[in-house]
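Apart from one protein chain that is not included, each protein chain of the complex appears where it belongs.
Right after this comes subunit A.
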Amino acid sequence: MATPRLDNDLAAVGAGLDALDAPNQEQRPSLGRRFLRTAVPPLIAFALLLGVWQALWAAAFWPEYQLPSPSSVWAAVAEAIETGRALDVLWTSVHRAVLGFLTAVLIATPLGLLIAKVRVVRAAIGSLLSGLQSLPSVAWVPAGILWFGATPSTIYFVVLMGSVPSIANGLVAGVDQIPPLLPRVGQALGAGRLAAARHILLPAALPGYLAGLKQGWAFSWRSLMAAEIIATSPQLGEGLGQYLHNGSSLNDISMVIAAIFLILLVGVGIELLLFRPLERAVLRARGLTGAL
(Lines give C-alpha, C1' and ligand atoms only; values in the text may rest on other atoms or scores of the structure.)
Protein backbone atom coordinates (compact mmCIF):
# COMPACT_ATOMS: atom_id res chain seq x y z
CA MET A 1 0.00 0.00 0.00
CA ALA A 2 1.34 3.40 -0.90
CA THR A 3 1.47 5.77 2.03
CA PRO A 4 0.07 9.26 1.47
CA ARG A 5 3.61 10.68 1.68
CA LEU A 6 4.89 8.42 -1.06
CA ASP A 7 1.82 9.27 -3.06
CA ASN A 8 2.66 12.96 -2.82
CA ASP A 9 6.25 12.33 -3.86
CA LEU A 10 5.00 10.47 -6.86
CA ALA A 11 2.65 13.27 -7.76
CA ALA A 12 5.54 15.73 -7.54
CA VAL A 13 7.77 13.60 -9.78
CA GLY A 14 4.90 13.16 -12.21
CA ALA A 15 4.18 16.89 -12.30
CA GLY A 16 7.89 17.60 -12.83
CA LEU A 17 7.99 15.18 -15.73
CA ASP A 18 4.90 16.72 -17.26
CA ALA A 19 6.45 20.17 -17.06
CA LEU A 20 9.80 19.06 -18.47
CA ASP A 21 8.48 16.75 -21.12
CA ALA A 22 5.54 18.57 -22.63
CA PRO A 23 6.49 20.01 -26.01
CA ASN A 24 6.97 23.75 -26.08
CA GLN A 25 4.27 25.62 -27.89
CA GLU A 26 5.69 28.03 -30.42
CA GLN A 27 4.18 31.46 -30.15
CA ARG A 28 2.05 32.54 -33.07
CA PRO A 29 3.50 35.71 -34.57
CA SER A 30 1.37 38.83 -34.29
CA LEU A 31 -1.21 39.72 -36.93
CA GLY A 32 0.86 42.54 -38.40
CA ARG A 33 3.91 40.34 -38.69
CA ARG A 34 1.94 37.53 -40.31
CA PHE A 35 0.53 40.02 -42.81
CA LEU A 36 4.04 41.22 -43.56
CA ARG A 37 5.24 37.68 -44.08
CA THR A 38 2.37 36.36 -46.20
CA ALA A 39 0.86 39.31 -48.07
CA VAL A 40 3.87 41.46 -48.90
CA PRO A 41 5.93 39.04 -51.04
CA PRO A 42 3.10 38.32 -53.52
CA LEU A 43 2.30 42.04 -53.72
CA ILE A 44 5.92 42.80 -54.58
CA ALA A 45 5.91 40.02 -57.19
CA PHE A 46 2.73 41.46 -58.72
CA ALA A 47 4.20 44.96 -58.82
CA LEU A 48 7.32 43.60 -60.55
CA LEU A 49 5.19 41.81 -63.10
CA LEU A 50 3.30 45.02 -63.82
CA GLY A 51 6.58 46.85 -64.21
CA VAL A 52 7.92 44.33 -66.72
CA TRP A 53 4.65 44.42 -68.60
CA GLN A 54 4.66 48.22 -68.76
CA ALA A 55 8.28 48.21 -69.93
CA LEU A 56 7.59 45.63 -72.65
CA TRP A 57 4.62 47.61 -73.83
CA ALA A 58 6.60 50.84 -73.83
CA ALA A 59 9.35 49.15 -75.86
CA ALA A 60 6.63 48.25 -78.38
CA PHE A 61 8.01 44.78 -79.18
CA TRP A 62 4.54 43.64 -80.12
CA PRO A 63 1.72 45.55 -81.77
CA GLU A 64 -0.92 47.08 -79.55
CA TYR A 65 -3.59 44.51 -80.54
CA GLN A 66 -1.39 41.74 -79.13
CA LEU A 67 0.04 43.38 -76.03
CA PRO A 68 -2.15 46.10 -74.57
CA SER A 69 -0.87 48.47 -71.93
CA PRO A 70 -1.68 47.71 -68.29
CA SER A 71 -3.71 50.91 -68.16
CA SER A 72 -5.96 49.93 -71.08
CA VAL A 73 -6.65 46.56 -69.46
CA TRP A 74 -7.41 48.38 -66.25
CA ALA A 75 -9.72 50.68 -68.20
CA ALA A 76 -11.56 47.63 -69.58
CA VAL A 77 -11.95 46.22 -66.06
CA ALA A 78 -13.03 49.60 -64.69
CA GLU A 79 -15.58 50.05 -67.46
CA ALA A 80 -17.01 46.60 -66.86
CA ILE A 81 -17.27 47.37 -63.16
CA GLU A 82 -18.86 50.78 -63.71
CA THR A 83 -21.52 49.53 -66.07
CA GLY A 84 -22.34 46.71 -63.67
CA ARG A 85 -21.41 44.18 -66.34
CA ALA A 86 -18.53 42.79 -64.26
CA LEU A 87 -20.82 42.08 -61.33
CA ASP A 88 -23.39 40.34 -63.55
CA VAL A 89 -20.73 38.27 -65.26
CA LEU A 90 -19.03 37.36 -61.99
CA TRP A 91 -22.32 36.49 -60.36
CA THR A 92 -23.39 34.25 -63.24
CA SER A 93 -20.12 32.33 -63.20
CA VAL A 94 -19.48 32.21 -59.45
CA HIS A 95 -22.94 31.02 -58.59
CA ARG A 96 -22.70 28.31 -61.23
CA ALA A 97 -19.30 27.23 -59.92
CA VAL A 98 -20.45 27.19 -56.30
CA LEU A 99 -23.64 25.30 -57.10
CA GLY A 100 -21.73 22.82 -59.25
CA PHE A 101 -19.04 22.43 -56.61
CA LEU A 102 -21.55 21.79 -53.80
CA THR A 103 -23.35 19.21 -55.93
CA ALA A 104 -19.99 17.60 -56.65
CA VAL A 105 -19.28 17.43 -52.89
CA LEU A 106 -22.63 15.74 -52.29
CA ILE A 107 -21.92 13.14 -54.98
CA ALA A 108 -18.21 12.64 -54.36
CA THR A 109 -18.31 12.19 -50.58
CA PRO A 110 -20.38 9.00 -50.43
CA LEU A 111 -18.68 7.81 -53.62
CA GLY A 112 -15.24 8.32 -52.07
CA LEU A 113 -16.26 6.54 -48.86
CA LEU A 114 -17.59 3.61 -50.87
CA ILE A 115 -14.41 3.33 -52.92
CA ALA A 116 -12.25 3.62 -49.83
CA LYS A 117 -14.12 1.07 -47.74
CA VAL A 118 -15.66 -1.46 -50.15
CA ARG A 119 -13.07 -3.57 -51.89
CA VAL A 120 -15.19 -4.55 -54.92
CA VAL A 121 -16.13 -0.95 -55.61
CA ARG A 122 -12.49 0.09 -55.41
CA ALA A 123 -11.43 -2.69 -57.77
CA ALA A 124 -14.25 -1.80 -60.15
CA ILE A 125 -14.01 1.98 -60.44
CA GLY A 126 -11.00 3.10 -58.38
CA SER A 127 -8.56 3.39 -61.26
CA LEU A 128 -11.23 4.75 -63.58
CA LEU A 129 -11.77 7.62 -61.17
CA SER A 130 -8.05 8.40 -60.93
CA GLY A 131 -7.89 8.23 -64.71
CA LEU A 132 -10.77 10.70 -65.06
CA GLN A 133 -8.69 13.17 -63.08
CA SER A 134 -6.16 13.36 -65.87
CA LEU A 135 -8.82 13.80 -68.54
CA PRO A 136 -9.20 17.52 -69.29
CA SER A 137 -12.82 18.30 -68.57
CA VAL A 138 -13.03 20.42 -71.71
CA ALA A 139 -13.15 17.07 -73.52
CA TRP A 140 -16.66 16.62 -72.10
CA VAL A 141 -18.00 19.83 -73.63
CA PRO A 142 -18.77 18.49 -77.13
CA ALA A 143 -20.48 15.43 -75.69
CA GLY A 144 -22.42 17.63 -73.26
CA ILE A 145 -23.63 19.87 -76.07
CA LEU A 146 -24.78 16.86 -78.09
CA TRP A 147 -26.58 15.38 -75.09
CA PHE A 148 -28.03 18.43 -73.41
CA GLY A 149 -27.75 21.19 -76.00
CA ALA A 150 -26.22 24.59 -75.12
CA THR A 151 -28.06 24.69 -71.81
CA PRO A 152 -27.02 25.07 -68.19
CA SER A 153 -27.23 21.28 -67.93
CA THR A 154 -24.18 21.01 -70.18
CA ILE A 155 -22.30 23.45 -68.01
CA TYR A 156 -23.12 21.63 -64.78
CA PHE A 157 -22.33 18.29 -66.40
CA VAL A 158 -18.85 19.46 -67.34
CA VAL A 159 -18.27 20.97 -63.90
CA LEU A 160 -19.27 17.72 -62.20
CA MET A 161 -17.11 15.59 -64.49
CA GLY A 162 -14.22 17.89 -63.61
CA SER A 163 -14.57 18.09 -59.86
CA VAL A 164 -16.17 14.84 -58.64
CA PRO A 165 -13.06 12.70 -59.33
CA SER A 166 -10.76 15.11 -57.47
CA ILE A 167 -12.94 15.28 -54.40
CA ALA A 168 -13.58 11.54 -54.28
CA ASN A 169 -9.89 10.76 -54.82
CA GLY A 170 -8.91 13.21 -52.09
CA LEU A 171 -11.24 11.47 -49.67
CA VAL A 172 -9.93 8.05 -50.68
CA ALA A 173 -6.35 9.22 -50.13
CA GLY A 174 -7.37 10.70 -46.78
CA VAL A 175 -8.96 7.42 -45.66
CA ASP A 176 -5.99 5.38 -46.91
CA GLN A 177 -3.62 7.46 -44.83
CA ILE A 178 -5.42 6.91 -41.54
CA PRO A 179 -3.12 5.03 -39.13
CA PRO A 180 -4.69 1.54 -38.83
CA LEU A 181 -4.61 1.78 -35.05
CA LEU A 182 -7.26 4.52 -34.93
CA PRO A 183 -10.15 2.46 -36.35
CA ARG A 184 -9.16 -0.38 -34.02
CA VAL A 185 -9.25 1.97 -31.08
CA GLY A 186 -12.66 3.13 -32.25
CA GLN A 187 -13.86 -0.46 -32.34
CA ALA A 188 -12.44 -1.08 -28.86
CA LEU A 189 -14.24 2.02 -27.60
CA GLY A 190 -17.50 0.62 -28.87
CA ALA A 191 -18.04 2.35 -32.21
CA GLY A 192 -20.30 0.57 -34.69
CA ARG A 193 -19.77 0.96 -38.44
CA LEU A 194 -21.75 4.16 -38.79
CA ALA A 195 -20.46 5.74 -35.58
CA ALA A 196 -16.92 4.84 -36.62
CA ALA A 197 -17.41 6.54 -39.98
CA ARG A 198 -18.75 9.68 -38.35
CA HIS A 199 -16.51 9.98 -35.30
CA ILE A 200 -13.27 8.43 -36.52
CA LEU A 201 -13.02 7.81 -40.26
CA LEU A 202 -14.24 11.18 -41.52
CA PRO A 203 -12.40 13.39 -39.03
CA ALA A 204 -9.22 11.34 -39.44
CA ALA A 205 -9.46 11.66 -43.21
CA LEU A 206 -10.22 15.39 -43.06
CA PRO A 207 -6.79 16.68 -44.17
CA GLY A 208 -6.85 14.54 -47.32
CA TYR A 209 -10.51 15.36 -47.87
CA LEU A 210 -9.79 19.08 -47.62
CA ALA A 211 -6.94 18.75 -50.11
CA GLY A 212 -9.41 17.01 -52.42
CA LEU A 213 -11.99 19.76 -51.90
CA LYS A 214 -9.44 22.41 -52.71
CA GLN A 215 -8.44 20.67 -55.89
CA GLY A 216 -12.09 19.95 -56.63
CA TRP A 217 -12.85 23.67 -56.42
CA ALA A 218 -10.00 24.48 -58.78
CA PHE A 219 -11.28 21.86 -61.22
CA SER A 220 -14.86 23.14 -60.93
CA TRP A 221 -13.76 26.63 -61.75
CA ARG A 222 -11.55 25.54 -64.63
CA SER A 223 -14.17 23.22 -66.09
CA LEU A 224 -16.76 25.95 -65.82
CA MET A 225 -14.57 28.38 -67.76
CA ALA A 226 -13.90 25.76 -70.44
CA ALA A 227 -17.62 25.07 -70.77
CA GLU A 228 -18.54 28.77 -70.84
CA ILE A 229 -15.92 29.64 -73.44
CA ILE A 230 -17.01 26.88 -75.80
CA ALA A 231 -20.74 26.65 -75.19
CA THR A 232 -22.21 30.07 -75.84
CA SER A 233 -25.86 30.73 -76.43
CA PRO A 234 -28.31 33.44 -75.42
CA GLN A 235 -29.96 30.86 -73.17
CA LEU A 236 -26.82 30.64 -71.08
CA GLY A 237 -26.49 34.32 -70.27
CA GLU A 238 -23.08 35.92 -69.96
CA GLY A 239 -20.58 34.37 -67.60
CA LEU A 240 -16.89 35.10 -67.39
CA GLY A 241 -16.16 32.53 -70.08
CA GLN A 242 -18.61 34.15 -72.51
CA TYR A 243 -17.16 37.55 -71.66
CA LEU A 244 -13.75 36.21 -72.63
CA HIS A 245 -15.19 34.65 -75.76
CA ASN A 246 -16.85 37.94 -76.71
CA GLY A 247 -13.59 39.81 -76.21
CA SER A 248 -11.88 37.40 -78.54
CA SER A 249 -14.65 37.76 -81.17
CA LEU A 250 -14.31 41.54 -81.00
CA ASN A 251 -10.53 41.30 -81.33
CA ASP A 252 -10.37 43.29 -78.11
CA ILE A 253 -7.20 42.11 -76.39
CA SER A 254 -7.76 44.39 -73.38
CA MET A 255 -11.10 42.74 -72.75
CA VAL A 256 -9.55 39.27 -73.13
CA ILE A 257 -6.82 40.01 -70.63
CA ALA A 258 -9.31 41.68 -68.31
CA ALA A 259 -11.38 38.46 -68.42
CA ILE A 260 -8.34 36.30 -67.67
CA PHE A 261 -7.51 38.63 -64.81
CA LEU A 262 -11.01 38.27 -63.37
CA ILE A 263 -10.93 34.47 -63.75
CA LEU A 264 -7.64 34.35 -61.87
CA LEU A 265 -8.94 36.74 -59.25
CA VAL A 266 -11.90 34.51 -58.40
CA GLY A 267 -9.79 31.33 -58.36
CA VAL A 268 -7.07 32.79 -56.17
CA GLY A 269 -9.56 34.69 -54.02
CA ILE A 270 -11.57 31.59 -53.05
CA GLU A 271 -8.39 29.66 -52.42
CA LEU A 272 -6.94 32.38 -50.18
CA LEU A 273 -10.13 33.38 -48.40
CA LEU A 274 -11.69 29.96 -47.92
CA PHE A 275 -9.50 26.93 -48.42
CA ARG A 276 -6.16 28.18 -47.15
CA PRO A 277 -7.48 29.31 -43.73
CA LEU A 278 -9.58 26.15 -43.40
CA GLU A 279 -6.65 23.90 -44.18
CA ARG A 280 -4.42 25.85 -41.84
CA ALA A 281 -6.88 25.62 -38.95
CA VAL A 282 -7.31 21.88 -39.44
CA LEU A 283 -3.59 21.13 -39.69
CA ARG A 284 -2.67 23.45 -36.83
CA ALA A 285 -5.21 21.77 -34.52
CA ARG A 286 -3.44 18.47 -35.18
CA GLY A 287 0.03 19.85 -34.63
CA LEU A 288 0.94 19.53 -38.32
CA THR A 289 2.46 22.97 -38.68
CA GLY A 290 5.47 21.96 -40.75
CA ALA A 291 3.99 22.94 -44.10
CA LEU A 292 2.57 26.27 -42.97
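Basically, a contact is a pair of C-beta atoms (placed from the backbone, for glycine too) under 8 Å apart; a residue touches a chain by one contact, two chains touch by 3 or more; residues count from 1.
Convention: contacts and distances are computed from a predicted model.
J.: Given the options "ABC transporter-like", "Isoquinoline 1-oxidoreductase beta subunit", "NitT/TauT family transport system ATP-binding protein" or "tRNA (5-methylaminomethyl-2-thiouridylate)-methyltransferase", say which is the protein name UniProt records for the missing chain.
T.: Cross-referencing UniProt, the chain left out corresponds to "NitT/TauT family transport system ATP-binding protein".
J.: For a quick check of understanding: of A:A22, A:L43 or A:A60, which residue touches the chain that isn't displayed?
T.: Spelled out, the listed residue whose C-beta touches the missing chain is A:A22.
J.: Among A:A47, A:V118 or A:L189, choose the residue that contacts the chain missing from this document, as touch is defined above.
T.: Counting the whole complex, the residue in contact with the absent chain is A:L189.
J.: Applying the definition given at the start, please give the residues of subunit A touching the unseen chain.
T.: So the residues of subunit A touching the unseen chain are 1-2, 7, 10-11, 13-15, 17-18, 20-23, 25, 179, 181-182, 184-185, 187-191, 195, 199-200, 203-204, 206, 282, 285-287.
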